[in-house]
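One protein chain is absent from this view; the other protein chains keep their places.
For chain A:
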């Protein structure tokens, strides 16, 4: 008999390590361990067989891969954490001895964790970092709004604010914003940088209400933010360099008096102007040429429709980048400044605001060259004729539809049309989509509809006008037809006569002609397919396939098909209803027009 094998000495049991064992191995306390895991991207694991992985123990323990923990042991920052432990002991001692000067020095000398190598480790390429930026940006934008409290150090908040501003500048400079949406949660933005779609939420202004302790664990979040801040910092650095912008951001040209400059701290002065977001930053060199130049054409690609779609999308985006070029926009003081300045500048508008609301205003409200003023109140005392007064939703809807939409629905005090989400996947056929909604995804729909209806109405009116003329025309046509018939009859009679009176030569000639005709090659005709035939054959095939469905699944299949038909019929019904309503309205409009015209004619006569 061989030696008895001990249990849990190989296999799954040795792959995992419980959290407590890991703490002992790394000689860290729980808080430090959590911090290290978050920074290094080490996550707890779920084993295949929990009992085996836990060494025969029941219950649920937090398990980590043993190799991950060994990897953590090599992290140089762990030395700093150990130093921190020793420092903590010293601090406690100083505190109880009442040696506050020493305590202050110790607190100041707290070892800082270095993170550049961790970022390189977790994101080997820049693209990797960009693809994982959603959480990072959302958290940083949220932290930038926080007041100082025990779990959220002031330094983190300040840095989050600065870095988010820098990121926004990078997006503005690269014109890479694609979508924007006002939700009740906050403003959703989506940008496309280096082919990566990055989505983030910016909270509404002044929405911070002290969250209850149960709702959010600020300790854990602050650790995440600590890492995210570093990630965002390095991403900003790279982005700025790729865009040939000076980093840290500097302003191109600021008109300031000497005294103003001397009275304010110069760094703060620049930071405030950078935070205004409305002045372009200083460049280190010429602006980089757009890396997405003309698309290549592949005539025999495997999916021409897809290629066409891609091409269309590409053209639309190219147009979108310069959507607000040439607009000069003034923001009223009740409008949320930062998100709107960000969007408007992303598509090339010039923006300013009342100089008492925020520093960095470039032009005042009295400027006559302003094209749009964004207002979010029911009425304004002083209005200029030279500009449109629109509500903020207009900006967002323009971006989502990728065109400048007419302002008439968005004017001051108007009841706004619904603000639709641009994050909905392409229109589904399972439900009725009204043309207004479809227009959001394909702006041409509404335009075509509008033009069509106008054309039709005008054409019909013309028809009515020329009704009398038409009547006379139709009579003429009838006469023509009669003549044609008579000609045909006479032609047939002539042939009979010819056959009787033919000479031999002529007969020969005729034979030759006939033979020649037989030899002749006629131009080929494209065979015409009856679409109905194809439909029928398809249906037959479908029914054959249906017969192959096993009996077990027959019920499910039938149910599915029934539902599908129901949905389709619903869609059809809605469409028909809409059509009827529109027709009625058109008739009404026509009648109205006629009445008006008659009135005007009567008025003319009276004069």
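Assume a residue touches a chain if its C-beta (ideal position, glycine included) is under 8 Å from a C-beta of that chain, and two chains touch if they have at least 3 such contacts; residues count from 1.
Here is the rule we use: contacts and distances are computed from a predicted model.
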item: Missing subunit (named according to UniProt) among the choices "Vacuolar protein sorting-associated protein 35", "Cyclin-L1-1", "Ribosome biogenesis protein NOP53" or "DNA excision repair protein ERCC-8"; value: "Ribosome biogenesis protein NOP53"
item: Contact with the hidden chain (one of A:91, A:238, A:321 or A:438); value: A:238
item: Touch with the omitted chain, as defined above, among A:4, A:74 or A:382; value: A:74
item: Selected from A:7, A:51, A:154 or A:377 as touching the chain missing from the view; value: A:377
item: Among A:2, A:59 or A:147, the residue in touch with the chain that has been omitted; value: A:59
item: Touch list for chain A against the chain that is not drawn; value: 38, 40-46, 59-63, 65, 67-68, 71, 74, 76, 79, 112, 116-117, 119-126, 128-129, 132, 134-135, 138-139, 142, 155, 159, 162, 181-186, 188, 199-201, 203-204, 207, 211, 213-218, 220-221, 224, 230, 233-234, 236-238, 241, 247-248, 258-259, 262-263, 334-336, 376-377, 391-393, 415-416, 418-421, 423-424, 437
